[in-house]
Structure formats: C-alpha cells, structure tokens
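To start, the structure under review is shown below, and the notes come after it.
Just one protein chain is left out here, and the rest sit where they should.
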Amino acid sequence: MIPLYDAAMIPVYICGIVALYAVIRIVTEKKTLKKLVFLNVMNFAITGLIVLSIPDIMALFAGIAYFVGSTLEANAIASTYAGGKTNE
Amino acid sequence: MIGYLIAAPFLGLLFMGIHRKVIARIQGRPGPPIWQEILHTLKFSFKETWVPRTASKTLFIGIVFVAIAIWVGALCVVLLGGSLLLLFGIYMVQKMVEHGVGLSPGSPYAKFGGVRSVISASSEIPLFAVIGGIYFFTGSLMISDIIQYQADNGPLLFSLLPAAIAMYIVILSKMHYGPFSIVEAKEIVSGYKTEHFGAWRAGLEISDAIRTVVLLMAFVLLFWGALSPLLLIIAMLIILVSLSFVCAVTPMLNPYDSVTMQLVIIVILVAWMAILGLIA
Amino acid sequence: MAKVENLIAIYSVIVVVIAALAIVSLIVSPIGYEDTQLYPKHINTSSPLNPYDRGGVPFGTTEVVAQYPQNSPYLGYVTAYLTPLSALMAISNQYLGTTIVSHPGGIIDEILYNTRGLDTIVETSILFTAFAIASFLYRREEE
Amino acid sequence: MNEFYIIILGLIAVLGVISVYIKKSPFDKLIGLAIMMGGVIPLIVLKGYLDVAILVAIIMPLTTIFILQATGRNTDES
Amino acid sequence: MFELASFNIGGHELFVLPFGDIVNYFTPYTAALFIFALIFTIICIISKPERQLETAFGTDAIYAKEVTGKDLRFRRFMAIACGIATMGAVTSGDIFNFTLFVSMVGICIIGIVASVKYKHVLNAAFNYGIISMLATIPLFGGAAITLAATGTLSIWELSAMAPAMPGIAKALILVGVMGEGIAPFYAAKAELFRAPGAPYVIMIHVSSLLMFLRVVEIMLAV
Amino acid sequence: MNPELILGFIILLAGVAASAFPRERDYISRLIHVEIAGTGLMLVMLAYDETIAILTFVAVTAIATIVLIRVIERGEPCD
Amino acid sequence: MPGVVINIIIAVLLCWILFITIDIIFRLPEKGGVSGANAIGTTIAADKGSLNGGFMMGNIVCSPDASAGTLLAACGVFVAGIPGGLIAAVLVYIGNRICHDPGYAGTTGALCATFMVAGAGMAGIPADAFIAGMVIAILTIQGISHPYASHLLTKLWRIRA
Partner (left out) sequence: MMDDYTIGLVVALIAVIITFYAAFREKNDIHRLIIADLAEVSALAIIALIATDLAEALIIPGLVVGISELMALSEIYLVRENLNRPVKEPFRIEVLDTAPAIIAAILVIYGIVLSGFTGGVVAGTGMVFYFMGKKQTERFALVETVSGYAWAFWIVAFFIFMVLPEYWFFAVMLAGGAIFAKVTAKMSLIGTMRGEKDV
C-alpha cells in the first residue's frame, strides 16, 4: 500500500509542482524575454529535483552542471534576442 | 582444356562470320565469306599500332587485356561447371569494359559509345530473373549441378520458358547488328571501339568471339543439358542462325526505345517471378 | 526520370512502399526477438560500473557471448581490466560507470577494437574520406 | 516516489515538445527545447547515470548557442 | 573450422581471413569479384587520366580538358579508396560490415566527382549524396533487424540456418544497396559520366556493379 | 515497457512528424524540430541502458548542428 | 508532517532575506550585467514594472547570483555537509566566469548560505527544507507577478542607494 504522501517527500513535491507551474507559465507567456524569467524558476526547481533524487556528491555536480548550463543558455538567448553587444 | 581455349576464338570468329553471311542472305545481298572475320582479325594484328595522344595510356591498353581475360575466365567457368552467378558477374563486367574502352581515348564518339553502354544497364536485370528462376527450380547455381538436374529431370527449356526467353534476349542484345546494339550504331562511327586500332582492335575482336561462344554454350548447357562436342556446336549454330534471323528482320532501335523495350521485358519477367513465388 | 532532382522522390517512394509492406507484415506475423543475442546486457545497479558490469577476472577470461569464441583466445581480456584512473573512479563513486567503461578497457572497447575491429577501421576510414572531401573543397575555395 | 517523478518529468517533456511545435519564433522554440531537456535530464539522473547527465547538461547549451549563431538578432517587434 | 553451408551459390570457400568476429572469406565467386576490383584499382593507381576532347561552341576550335595537379591527386586518392572499399565489400563475411563498406563506397563515389568544377556535375553529386545518405536507413535498418531476429550477423551462421533472415531485412538491404549504388543505374542523363578522368569515373561503375553482384549473392545465400 | 521507452517513442514520433511537416518553412525551425527527434532517440537509448551511445549521440548531434548552421547561415533565406 | 511544513516556511524566509540582501549589497539592481539582462529589465519595466527591479531579475536569469548560490549551497550541504557547500561555492564561481559576470554575488551567496544551512541543520532544520525553501523563494520573485516583484525590489534598492 502506497501512502498518499510521505513527509520526507514534501520538498520533492514542492519542487515538482513548482517546475510544472513554471512550465505552464512559460507556455502561456507571450513575450520571449519574460519566458526566460519563468524558465529560471523551472531551472531552480529541476536542479532541486535532481539533487533530491540521489543524495550523492555526483548528483551535486550534475545539478550544478545543469543549472550553469541552462543559465548560460538563457543568457545566450537573451543576449542574442537583444542584439548582442551594444557598444563597440 | 587448352584445346578448347585455342579453338574458342576461331570458332567464335567463324560464328560471327556466319552471322553476317546469314543476315546478308536474308536481306538479299551476297555478303562476305564466312571466314571474313578471321581474316579481319589477322589483318588487324599485323597493322601498325599506336595509342592516341589524348588517351589515358594504361587504361587504353590494360582494358583490352581485361576484356580478353574475363571471357577466357568465363569460358573456363562454363567448361568446368562453375557458378552461374560468376558467369553473370563476368557478363556485367563486360559492361565496364565497354565503358572503359569508350572513355579511355578521350574521343567524343568513343565516349558516346561508352555512355550508351551504361544506358543499357537495364539489359542486365533480366539476368537476375534467369538466376532466380533457375535457383528456384534446381536449388543450386553451379552449372554442373544444373546439368545434372537436367539429366535427371529433362531440359529446363520447357519448364522455364520465360527464363529462356530472357536469356535469349540478353544474348541478342550483345549480338552485332541486333535491334538492341545501340553501343555500336552507325551514327557514332564504331561506337566504343572507334579509337582502338591495330592489335588492340584484334584483341577486342577476339574477346567478342570468345564471348559469343561462351554465351551460346551457356545457353545450351543451361536449358538443354550436356551434349557431345559435335552436337553442342550444332545446337549453338541453330541458335545463332535464329538470332541472325531476328537481327536481319528487325530495325535497330534508338537508345530510348531500346531501354523502354528492355524495361517492358523486365516488368513481364518480374511479374512471372511473382506468380511463380505465389504458386510455390 | 528526366531530371536528377526527381531521383530522390523516386527513391523515397520505393522505400516508403517497402517500409509500409514491412509494417503490414510485422503486424500480421511479428518476427519476434531472438533471445540468444551476442553480447547480452545484464544490469547490476549496485555495481560502480553500472550499465556495463560484465564481471570477469582482470588479466583473465570473461565470459562474453561472442560469435566465434574459438577464434580469439584472448577474448574477454580487455573487459574486466581497469586502469589506475578508472579503478580510482570506481572506488570513489557509484555513479561513474559510463566514464569508467569508456576509458580504455571495458566491454565496448573489447567489442569495438577486438572482435569487431574491422568495423571500426571502416568507420574511421569513412570519416577520413569524408573529411578529405570536405577539406579539399574548402581549401580549394579559399585559394 | 518514482511515479511522481516520472509523471512530472514526462509532462514537462511533452509540454516542451508541444511548445516547440506551436511557437513561431526560433527563440521561443529554443526555450521550448530547454523545457524539454529540463524534463529529460532528470530522467537520466533517476536511472543513475550521473556522468551522462552532466555531459548532456553541458552540451545542450552548446547546441542552443550554435543554433543562435544563425538566427541573428530579433527582428519582429512583439 | 569454417564451413560455408550455402556452397552451391558461389562455390566452396577457398580461404578464410578472420578478424575477430568478422570472418572474411573468398569463394571462387567473391575471389573473382575481388580480383576485378583489384585490377581496376591498380589501373587507377598507375594510369594517367585521358584528355577529353571538347568542341568549343561558336568556333571550330577543339580543346582538350586536362585533369592536373591537386585535382588529379585527390581524385586518384578517392578512386583508390573506392576500390579498397569495394574489395572489402565483396569479401566481407558479416552483414553489418558489408553495409559499412557499402556506405563507404557511396561516399567515395561522391568524392570522385566532387572535385569537378562544373555545376551540373556537382548538382548530380549532391543529389546522389542525399540518396546515399537516405539509403543508410534501409541498410543499417536491415542489418539491425537481422541481428534482432536471428541473434547473429555473420553470413556463415546465417547461411547455415538458411531461410532465417526475415524478408523485411532482405528487402531493406537490397533497397539500401540500390540507393548507395544508384548512380550507374540512373545513367540516362549520365551527368556523372561526363566528368573527365576516365579511370576514376570507371571506378564508380565498377564499385557499384560489384556491390550489386555481391548483394545478390548474399541475398541468395542467407 | 518502462516509462522512458514509451515517452521516448512518443517524443521520437512527435519530433519526426514535426520536422517532416513544420509549421514554418524556415531552416532553423526544422533544425530545432530535428533536435526533438534526437531527444526521443536519446530516451529510447536510455531505456535500453545504452549510455555510451547517448554520450556519442549528444556530441555528434552538436557537431551536426554546427555543420548545418554553416550551410544555413550562408544559404539564401527560403520561403 | 506539520513540522516539515514549518521547517520549510522558516527556510523560505531565511533564504529570501539572505539572497535579497546579498544581491542588493552587490548592486545587482543597478544595471544589467550583460545585454540580455538589460533587455529583460527594460521589458519588465515596459510591462508595468520597475526598471531597477527588472535589472535585478534579468541578472538573476543571466548568471548564477546569490539565489543560485543559496540553492546550490543547500544542495551541497544536503549531499555532503559543509565541504559540499564549499564545492558548490567553487563551482558557482566557475559558473559566474562562464556567464560573463564580473561580480562575486553568487560565490558570496554560496559561502554565506553554506554556513547558514549548516547552522540551521544543527538547529533541526534539514537541508532539503532549504532546497524546497529556495525554490519557493525564487518563485515569489520570478514566478508570480513580475510587476509587483520588480516594484518591491526597486523599493528595497532605494533603501540601499
């Protein structure tokens, strides 16, 4: 018998639901740059999910790699959208 | 074996002479004497020989030797009862030889001959129908096994008539003056052989001669079975004369018609194979 | 057939027809999965070499199901060996299996370099040829 | 526990696919791709292949940046 | 150790060359094909290309197209690679290895003509290239289905269990080989063959024909 | 059938269909749709524990992307 | 069960205060660090938001800042105690360099958060509560309503400036 919820699992549930909420907000949002802000929320939540799923030092590395990678991606998308370097 | 190898070119050249003679007689001309082709080849062997300045030298010369070598090999395969697949492999290599002979001199006429020989690649596909049909019936592709099968069960000519017709057409498309001989039509001088003179031309003629013998002999062996040497030659002659009749009474098709005709034949054969497969 | 551009369309039609026939024949009579495969996998999630732990003795033989076991007396030698670096990774962490096995010595190396080495030769030759074409054309354009 | 993960991550991945398909601008499509990978990478982690997950997480933005090189700056005013 | 079960297709095996799991073999049939490929490769190595004569439009001038320098070396290299791939394909004793060699032939065919600067030749090369790339699906797919359905890729084993190879796989491999070697079978316009450099252009034809002959043998044998 | 496999098949088919029938006919969208199909394939490989294949596939996809980008950014815009 | 919820609420408050403070100290709302952050800020401002708050949100998106540092440090403490938090700080530093961010907000945030989470762990609040707490904290800033959040951040920024 699987219990309906488990007290130790509450952080996982929170992360999962926040991630899903963020995804829904991204899909319904119209402006590209504001999507990126919600994407950031999703990254936080997914990083949390990754680390909470396997408590191991490698999972920390995986989480950080994921977070930095998606931040880089968001940065690149935003910069390109805005037209690259402003000066020079 | 050696005897056969020496005899084959002469026999083939003689056959080619007979071929010309029969065609001429049917068309109401006197025609050349039947040993004309032998004399022809001898004459070429002693003429001055050179290589065109624009030609790719090695290919120009090497391809002649390849042409002779493959058909000598084919003759060995037929005589020793080797694999039928190998024989047809050699038949397809002949296509490459024509292509090489045509392209190596750099002359536009020869090149057109070579390119046309590539166009008629569709004439090879009936061969696979032949192979498939024979394999389906006999369960083997070794010529010796096929001959043995016919000794036991009677000639394949009747049970495999469509395959026989396909092979007949294949041989026909390799005969001079036939309806499908687009590679040496007169509008491109001598087709792929235009630039090969002297001894090279003699070599090509010899390979043609051996080819004629091999194809006719393979036809008889595949669809009738083993015969004594004399009967074999008579059977080959009968087929040759029938081929000459066809050549004499049909016009030469233009390249596209020729390809279309061959495609139609392929479609019929494939349909036949499908029916055969369904029945089995 | 008149233009070379249409060739792709013709070829596609042929393949689509054959693939459709294949699907129909699969649904009518499934071909089934042969259970005795070469080099089968067995997953042992508690091992540090996770998806690729095939057991065996280092510098000894490992039981792998090869096509011709009689053909290569050294079959399975590479599989169980760990270089010092990979041994270090194996004792330090549970979740580095792929890295360890991809490091020299491991079942994939065994298959790629030993039993199916010719495949790898052909594969690198293909890469080499294609690069020769690309770099030749590129450099000719540069000049 | 695994059911929860798989339902959430599967939903995220599928929503990402849908969003890639329905959005018109390439930037929005790339964001959809990021959503999809956000669903896929934790699945790899769940199976225990952390090194693979790290590598995928590092190379994924590279692919995006490569694609961004060809999109050019945003042109439509919306 | 190795006995070819389907000896009535191409003859008994003459010589076996094991490379691990991939056991190449020579029957009289494959040996003959191998020798053809070898001869044409040697011709490619030692011969110089011809100078093709062309009439310039509008004038009576006739000039010879020459293949020289880097171009020549590159095309010779490609032709040799094509020959080696063909030799591999005709002797290979493993389905997947065969498909790899076939796709290598496909690339080399493009490579041989890729250095010609005429736009129509490049156009033909591009289109054949796309086809040869699409053709890797049926090739690899056929090999993979064979492996999954029979548990082996070796032609030796497959020929021993006779009709084990699924018909789907056979059809797919056949279509795949047709796609890789389609160039000679689509010669009505003969774009590829107008390219100068006879020995190398012939190599295209040789390789695809030999490949075709070999695949017929495999299809009958397994 | 485990869930990764089902999800992988769904995404694979969706990606292939999306890149075969894109809503916009520009190159970039199609390229991005191909990425979806690649992700689906990745999940299929994951379901069968073929991790080295995943590693190689991801890296090769990145390189294939840049090869195509090289063509796209030089080619004519198409409509 | 109620204990867990209370833990998480406390963690939310602690994280929220920590990362907002550090970000404002490091002058994140002053201007966008990269052109992307700039563009996000102006977009939010145009959409009934406030400019300085928008810049800060853009900076959070474009580079691992104190909020990311807090999250990752919490993760690090969750898996490996204080050393894990320090490793996370080092990696956040590298992440900052990758993302063309000249500041040290992320690193500082990670270091502070490490000790905060470790200290809270002694007080009975587990590290996973902080992970969930940080996710909720970032949700309040970035995920609910951009205009309100940006106005709030601008007010806080006025206090410092």
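To keep things simple, chains are lettered A, B, C, D, E, F and G as they appear, and every chain counts its residues starting from 1.
Operating definition for what follows: contacts are C-beta pairs under 8 Å (C-beta built on N, C-alpha and C of every residue); 3 or more make two chains touch, one makes a residue touch a chain.
Keep in mind it's a predicted model, so treat the numbers as computed, not measured.
Enquirer: Would you indicate which residue among A:I10, A:V23, A:A62 or A:A76 is in contact with the undisplayed chain?
Expert: The missing chain is touched by A:A76.
Enquirer: Applying the definition given at the start, please give the residues of chain G touching the unseen chain.
Expert: Those residues of chain G that touch the unshown chain are 34-36, 94, 97-100.
Enquirer: Which parts of chain A face the unshown chain closely enough to count as touching?
Expert: So the residues of chain A touching the missing chain come out as 72, 75-76, 79-80, 83-85.
Enquirer: May I ask you to list the residues on chain C that touch the chain which is not drawn?
Expert: Residues 5, 8-9, 12-13, 15-16, 19-20, 22-23, 26-27, 30-33, 37-41, 52, 54, 72-74, 77-78, 81, 85, 99, 102-105, 107-109, 111-114, 116-124, 126-131, 133-135, 137-142 of chain C touch the chain that is not shown.
In this text, only the chains that are shown with their structure count from here on.
Enquirer: Hey, how far is the Cα centre of chain F from the one of chain G, in Å?
Expert: For chain F versus chain G, the centre distance works out to 34 Å.
Enquirer: Report, in whole Å, the distance between the mean C-alpha point of chain B and the mean C-alpha point of chain G.
Expert: Taking the average C-alpha coordinate of chain B and of chain G, the gap between them is 85 Å.
Enquirer: Can you list the chain D residues in contact with two or more other chains?
Expert: 30, 37, 48-52, 60, 71 - these are the residues of chain D that touch more than one other chain.
Enquirer: Show the residues in chain B shared as contacts by 2 or more other chains, in ascending order.
Expert: none
Enquirer: Sort out for me which residues of chain D touch chain A in the complex.
Expert: 1, 4-5, 8-9, 11-12, 15-16, 18-19, 25, 27-28, 30-31, 34-35, 37-38, 41-42, 45-46, 48, 50-51, 53-54, 57-58, 60-61, 64-65, 68, 71-74, 78
Enquirer: Going by the contact rule at the top, pick out the chain C residues touching chain F in the complex.
Expert: It is residues 41, 43, 51-52, 97-98, 101-102, 108 of chain C that touch chain F.
Enquirer: With touch defined as at the start, can you tell me which chain C residues reach chain D in the complex?
Expert: Chain C residues touching chain D: 45, 50-51, 94-99.
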